[in-house]
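Note that one protein chain of the assembly has been removed; the remaining protein chains are unaltered in position.
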Amino acid sequence: MVTLNKESMSVTREVDVIPFRNRLKEMATKIGMGLVNQTKLITAASELSRNMLRYANGGLITLEVVSKGRENGIRLTFKDEGPGIANIEQAMKDGFSTGKSLGLGLPGTRRLVSDFQIDSKVGVGTVVTIVKWKNG
Amino acid sequence: MANLLEFRAINPNIIMKNEAIKVFQKRKKNIQETWMKLQLSDESLREDLMTNEDLRRQSDELLTAFVEALDDNNIDDPRSSNFDPVVDILSAISISRAKQGYTPRETGFYVFSLKDALLHILQQDIKDPQELYTQSLKIIKLIDSFGVTTFETFIKGREEVILRQTDEITEISTPVIKVWDGIVALPIIGTLDSARTQVVMESLLQQIVESSSSIAILDISGVPAVDSLVAQHLLKTVSATRLMGAECIISGIRPEIAQTVVHLGIDLSGIITKASLASALKTAFSILHLQVIKK
Partner (left out) sequence: MDKIPILRMGDLLLVTIQVDLYDRIAEALEADLVQMINKTGAQGVLIDISAVSIIDSFMGRIIGNIATMSKVLDAETVVVGMQPAVAITLVELGLPLNGVLTALNVEKGMTLLRTKIDIKYNGSDDGNTE
């Protein structure tokens, strides 16, 4: 995977999410991503940035345009210095099916993107990296 | 530099390269004629696709570009960027020939017959056998590389045709028919793969919004087989339709597909399925509280 463009945005308050989402939409449109894939990507990004705000007082988001062979895509990295996730496996299980309204929404988010990586250490922080290719 | 002989002793290669290039520059017209003769006399000549005049013009353009681009450095390097103008012309010729219907062999012959013409003229002008051999090798390597370029661009040209046809087929094979006020039908013909199912899904939902139809009938009687992934997509399509406030009926499920789906353990109990589009329509009328009365 080759990075073609890279920028970072800091998100510490709710209002910071708006310029982030706008910039993300700009980037996705520029590489020619269709509406449905854009919606999935921005929704996933919305979930993850909300998690960062709610549980870690915000963090840093890196936006990259990446390329793999002929296809272009967008990679987002959400890095926070929050409490970390104790049991990642548990967090990746579907909580929605049991009707819970709490939870990180991670399994659902994962379904929306092409690639999903999560790294977390209790007391240190969490890094979530997602990739969405132009054609899904 | 004391004299030419001394210069030549120190730098033998420099003088020798110049000779082949000098020959080509001097005898360009002969090369043109020889090349045209070779093409016109070959049985693969396609006078039905291109007039001899156009062929001559095309060949002249290529030959001129080639001779002008050739220099001491790039005669050994087919991939030199100095050949870019030549490659551009060659690629354009190859793509347009592909679109016209030339076979790759015919376009290949076009390039390789140039090689023959070049070697033929070289043989007339370079007397030293060792030098003739060395120079000929360089030319052969160069033109062979150009030949490969024509094949590559030929394939690319055909791929573009295929892509365009695929798009057309996709469009034709997923028509949307308004069967009644508030009811649309999508009869799908042909194989449903994961990618196509997603396109169908988006198209269906878009149609529902645009026509304000409360009911969409997805008829799959023209679909030979459905795999697990496609079945999942169909279920998601129904869910998405309901989220939007409409209903989706799936009709035309063949017995084979019914069997496959059950064996795959897919739960179809939440969706409305009908054997035929006709019965789906009947159900749709009933949902909309419409009744058909015989006069």
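Of note:
Per-chain numbering from 1; labels A and B assigned in written order.
We adopt the following convention: a contact is a pair of C-beta atoms (placed from the backbone, for glycine too) under 8 Å apart; a residue touches a chain by one contact, two chains touch by 3 or more.
None of the values given here were measured: they were computed from a predicted structure.
Checked against the hidden chain, the listed residues B:Thr107, B:Thr153 or B:Ser214 yield one contact partner: B:Ser214.
Residue B:Leu205 is the one among B:Ile188, B:Leu205, B:Ile253 or B:Ile271 that touches the chain missing from this view.
Not every partner is drawn; the one left out touches subunit B at residues 201-202, 205-206, 208-209, 212-214, 236, 239-246, 289. The missing chain lies against subunit A, touching residues 14-15, 17-18, 21, 35-36, 38-40, 42-43, 46-47, 50, 94, 96-97, 99, 101, 105, 107-109, 111-112.
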